[in-house]
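Of the protein chains in this complex, all but one are displayed in their positions.
All chains are identified by letter, namely A, B and C, in their written order; residue positions are counted from 1 within each chain.
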Amino acid sequence: MLYALCFLLFMIGLYSAVVKKNMVKIVIGIMIMEYAVNLFLIMLGYRLGGKAPIVGEEDMAGAGGQVSDLFLNTSVDPLPQALVLTTIVICLGSLALMISICIRVHEKYGTFDITEIRRLKG
Amino acid sequence: MSMPLPLFVAIPLVTAFLMPIIGGFGRKGKGTATVLANAATICLLVFAVASVGRTDVYLMGKWSIPLGINLVLDGLSSLMLLAIGVVSAAAMLFGVRYMQQYTARAKYLSLFMLMVAGMNGVVLSGDIFNLFVFLEIASLASYALVGFGCEHEELEASFKYMVLGTIGSLFVLFGIALVYGNTGTLNMAYISRAIQQSGVNAGLSFALALFIVGFGLKAAMVPFHAWLPDAHPSAPAPISAMLSGVLIKTLGVYALSRIVFNVFGISETVGWLLVVLALSSMVIGALLAIGQWDLKRLMAYSSISQVGYVMLGIGIGGLILGRAGPDIDSEHLAWASLAILGGLFHLINHSVYKSLLFLTSGSVQMSTGTREMREMGGLAQKMPLTRATCTVASAAIVGIPPFSGFWSKLILVIASVQAHLYWVAAIILLVSLCTLIMYLKVQRHVFLGELPENLQNVKENTGCMVAAMVFLACLCVLMGLLLVPSLREMVLTPAVEVLTNGVGYSTQIIEQAGIGN
Amino acid sequence: MKGMTIIVKTIAGWVKILIFMFGIYVVLFGDITPGGGFAGGVILASSYILLMLAFGRESVEKNLPQALALKLLCCGVLAFAAIALSGLFFGADGFFWNYIYQEWLAGKDVEFLKAGIIPLAELAIGLAVAMSLFLVILNLSSFRSDISANEKE
Partner (left out) sequence: MLIFYILLLFILIAAIIAVETKDLLSSVICIGAIGFGASIMFLFLRAPDIAITQIVVEVLGLIILIRATIRRDLTFISGDREFFGTVVSIVIIFTIGVAGLGLAVFQNLQDFGNPIFANVPDAASQEYISQGLAKTGAENLVASIILDFRAYDTLGETTVLFTTIIGALVILRREGRKTLEGPDQ
């Protein structure tokens, strides 16, 4: 159910990105889609009553960096967290580039309305 | 001795990172940067040629899969590396002179190298999330390059391209998340194995649909093509050549066929879907192209149509493979191989001649200052070399016998007849006719006819630009030789085998990675 | 626009040091605590952005010129790439091979650079991220003020 709500968030973003005619709204739609994907990925790795994937003093079992069984069975999945860290950066980057293009278009055309920005035919 | 595969990515990346530093030292610095970038692309081309015929699995950081990321070099990868190497070397050489009309040369070179690095990364990656990361590098660099001129149309096209491209990327990302949620791994070989063990369920087929939409957006297949006719003409000519020549094929066709064939395993439904998408791209692209008067826009529509051919070959192959199932007899396998061979051969042909066409259009635009065909004419005497190379490329794309385009189209027709899809063969011929009409229109309005008053003192471009065009034109003529058995065994057949092998990919990679340890 | 009032300037002058120190802390201890090169880099960048908002763009640009920031950005990413490539030479053909940890430090009890290339890479990433975000914000804001200057003419 939580997953489906995440997908609903994704669709709201898609709706905004495709249907709205204000350029900033389009960018906002894309940002919402990104949040939805990030949330979805992190949720996939969650374990009920889990621990953050950071090995503390009490989780060590002996020398040589071995971890205790308790930690092994309660830690949440670290892999999606690593992926989301990467996607957040990618999203920030594309946001910066998109906003630069928006500002430049606004300077050239004097509007954010995508229907008025129609130099290119079809 | 195995090849250091990371160099395919590391060389362009390091070059790209160096560009802004070197470019900061005034005029001399810019010259050095240009030379360095050219050297890097040529180096990559040499590496790509050296990689032909090898197979290799490289483990990043010496971590065994699925712990770490692996790079995979197989027939299909080396074919794509070859195409990227050829086109990027030519486009970079062309840009030496052409890009002098723009400012910020060092940043252009940097973005160009980043795009090359991204494409090489996509082609070599054996990990699905890593593929996404490099896809984003290549796409983001191309968004910025489309808007490089900073004029009204260019920014508008760039915005459109960026919105649709980002939506495509996010679809792919959501698909990756679903795949991870269903299989628990990101390595393509392991995903493939997990799918074989558990079968395709609703979540995975939805992920597949997301991949098809996402990569379809990148490949500009017809329901998703809206950005291409704006984006490709707006970019500077060398970039248009890169975009049409290799970018849509690497990010779209290559990634899609890798996922569909090797990871999920082809089925008849997906085969039909690919064929239908391909046919609609071919027909609609060609029909829209005929009506265009903007030289580069016509070529952009023609790109849509030509990518349709590539997908058609791959789709028919997939259709035959999917129909026959896993225990396929040798006769069907031969037909499927023939269809895929046609598609892949058309892919590499198209990347050469379409990039050549865009380079000639850049040459025309640079000399005349316009892209509008109605304002041109009679350039044949003024620009003989441009004219000659353009004619070669047009002949190749239309499919006049000695040139390369003819052979790939012939193979496609034979394959579709063998698959009992006679109407598909008819459509291929019809679209060829449309292609003939549009390139006759180019010849007629640009190079023949009356020379208008304002173009009396047009001069032929010289130096690097002509060198790049002649290089590609020679390749256009020689490409047909790839069908000579010994060369075909080296270049094309391994690539075809990668796709016909299907999900056998997974066991092969896991085995090779095990040996690598 | 020459920045904000004296209150904001004074407070920003103090807070910037704290934010800067916090950013460096997050970058350096990324392998032990949550955070890391990226988050730390963003915090470093935000300390500069605070300065920019409080004192105006010119004073920040005097402090850290754009050309220098671009060069530092390139140095950051190059350093990261160099760390990756050095694995090829030190560890017999292993791109990103964590040779410092695997070959020299594994099993030993050391305080500094405990995780091999990880802290080094965090530093490189932190530098690159801080500079890149600083550059973006600077350029976005300078673009706007240029336009409004044009419009006034």
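The definition used in the following text is that contacts are C-beta pairs under 8 Å (C-beta built on N, C-alpha and C of every residue); 3 or more make two chains touch, one makes a residue touch a chain.
As the structure is a computational prediction, the values presented were derived from the model and not from experiment.
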Touching partners, among the displayed chains, of the absent chain: A, B, C
Hidden partner chain, touching residue among B:150, B:414, B:436 or B:451: B:150
Where the unshown chain meets subunit B, residue by residue: 6, 13, 16-17, 20, 60-61, 63, 66-69, 100-104, 107-108, 110-111, 114, 117-118, 121, 129-130, 133-134, 136-137, 140-141, 143-145, 147-151, 154-155, 158, 178, 180-187, 190, 194, 201-204, 206, 213, 223-224, 226, 365-367, 369
Contacts of subunit A with the absent chain, listed as residue ranges: 1-9, 11-16, 18-22, 24-25, 27-29, 31-32, 35, 38-39, 42-48, 50-56, 60, 64-67, 71-72, 75-79, 81-86, 88-97, 99-104, 106, 110-115
Residue ranges of subunit C at the interface with the undisplayed chain: 26, 30-39, 42-43, 45-46, 49, 70, 73, 76-77, 80-81, 84, 95-96, 98, 101, 105-106, 114-118, 121-122, 125, 128-129, 132-133, 135-137, 139-141, 143-144, 148
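Everything below uses one rule, namely that only the chains that are shown with their structure count from here on.
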Top chain pair, ranked by how many C-beta pairs fall in contact: A-B
Separation of mean Cα positions, subunit C and subunit B [Å, integer]: 36
Distance between chain centroids, defined by C-alpha means - subunit A, subunit C (Å): 22
Cα-centroid distance, subunit A relative to subunit B, in whole angstrom: 28
Junction residues of subunit A, two or more chains touched: 104
For the subunit C and subunit B complex, residues of the former touching the latter: 67, 70-71, 73-75, 77-78, 81, 84-85, 87-88, 91, 93-98
In the complex with subunit A, residue positions of subunit B that touch it: 129, 133, 136, 140, 143-144, 147, 150-153, 155-159, 162-163, 166-167, 170, 173-174, 177, 180-181, 186, 229-230
For the subunit C and subunit A complex, residues of the former touching the latter: 33-34, 36, 38, 107, 129, 133, 136, 139-140, 143-144, 147
